[in-house]
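Can you read through this structure? Questions will come right after.
Of the protein chains in this complex, one is absent; all others appear in place.
Now for chain A:
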Amino acid sequence: MLGIISTACSFCIVDRQSKIPNGTRRKFRAPSSKPCFSYILRATRCIPLSFRFSILDKKMEVEGQATQPPKFALPVDSENKATVFRLFSVAAPHMRAFHLSWVSFFACFVSTFAAPPLLPIIRDNLNLTASDIGNAGIASVSGAVFARVAMGTACDLFGPRLASASLILLTAPAVYFTSIASSSTSFLLVRFFTGFSLATFVSTQFWMSSMFSAPVVGTANGVAGGWGNLGGGATQLIMPLVFALILNIGAVKFTAWRIAFFIPALFQTLSAFAVLIFGKDLPDGNFRRLQKSGDKTKDKVSNVFFHGITNYRGWILALTYGYCFGVELTIDNIVAEYFYDRFDLKLHTAGMIAASSGLANIVSRPAGGMLSDAVAKRFGMRGRLWALWIVQTLGGVFCIILGRVGSLGASVVVMIVFSIFVQAACGLTFGVVPFVSRRSLGLISGMTGGGGNVGAVLTQLIFFKGSKYSKETGITFMGVMIIFCTLPICLIYFPQWGGMFCGPSSKITTEEDYYLSEWTSEEKEKGLHLASLKFADNSRRERGRKEDSETKPVDETPSTHV
């Protein structure tokens, strides 16, 4: 009886906001005060007052509640990052940040790829040639190359909330102006500027890496990225539907597509407002306020930049990401027209098929992130690298097959399978990225993300511009290129964890050595490195289970020399 009551008390009072480590409690309920307290009052009426409080005190002590007041709805680690991922919760700040980031990223994808499904109409209205269309497709993904790198740095300096909302609101005009485009030049320009909004990917990944801890960061990144990328598929369904609706109301074809563009533009604007009003940069608060109160140190751009670009792993991941995400973007741009022209389908049928490729993102990219986390539990970072290489290479194989099949049914099936593998590879990549650098996390995320777009630009430039290769041949060659450009993953090596073919360094190297090597001794004296120290401690899981049980962490104190 006492046990039940004390458990009930702990559920209601302590349960809601606490820093309880994983596994010690069975149930977490969302904040709900009134019914809970009345239940406690009724239940505790028969127990003497002093006894009641001693039970509560004991429970709180047992669960490790020191003097700090409990703050969060989810269990957190020492950096206040959530250690679990609750998909259907909107609890501030972690899950709310998740939902805001994926929805705003989704909106940007919808806008960027709103033109391809309507191209059969737009190309007649604006008198476009195949070269014009190819150039516009390249332009749509090239803007984000540098925007993503810049976004990474902006996140490091201003925080993901302001950085992403600014970008989204500044690119919304490009989407509005698509409605009034009247030539191939204006079409190219609006697609180019709209494409900048894809840089919100970096802020999404940065935000998730700031809100979620190592055991779930792959999953969080994967789901946020995947559900955002979903926009590229959803738009292939949404735009023809909106177009058909407006056509039914009575507009002419050449007016209907223009009106249709207001939908993605408005969606984008509203999502940016939501991010600004409801979002928070870090679990503890927003950058500006934390910087003012001294809780968050301000870092210099040049240092962030230096440590980012001198890390070779960032460059390798940028290249390989170009051949999973870049390929996904290319497919978003070409596949609707491919099916429409090759198999003589109706506009909305081609749109539906094209959508199924992007819609696979709803599970495939999160699955990649979860696979990364699951493999890391057993094999650590080495497992993450192997999984990434295998999945991405298989994506390349299916791409080659897609270019070779000639029937509609087989094409659709192979395309979906290929999309699943390629998108899972994207999720797996961002299971590795958070560990490459702590100081320049934003920049590394930006470089990788930018590399994705470079891959899209290169692929479209080489294989899908003008009429040199038929689309089928282009797709086959793209598959071959995927396989070759995935090989560099074998070269990634972390001294504390190892690489694909080598184990960890024979010299005793710890996570602290790796992450603190980014700070000079003067900076360490000022205490600027403390966030990296906490992260290093939390990242020890990347050794894998075998390592953990066999070896104990040898030298815990950070090395004093760089």
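In this text, a contact is a pair of C-beta atoms (placed from the backbone, for glycine too) under 8 Å apart; a residue touches a chain by one contact, two chains touch by 3 or more; residues count from 1.
By definition in this document, contacts and distances are computed from a predicted model.
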"Alanine--glyoxylate aminotransferase", "MYND-type domain-containing protein", "Cation efflux protein transmembrane domain-containing protein" or "High-affinity nitrate transporter" - which is the UniProt name of the missing chain: "High-affinity nitrate transporter"
Residue among A:129, A:185, A:310 or A:520 touching the omitted chain: A:129
Touch with the omitted chain, as defined above, among A:74, A:97, A:172 or A:516: A:172
Contact set of chain A toward the excluded chain (per top definition): 120, 123-125, 127, 129-131, 162, 165-166, 169-170, 172-173, 176-177, 179-180, 182, 252-255, 257-259, 262, 265-266, 269, 272-273, 276, 288-289, 292, 341, 344, 466-467
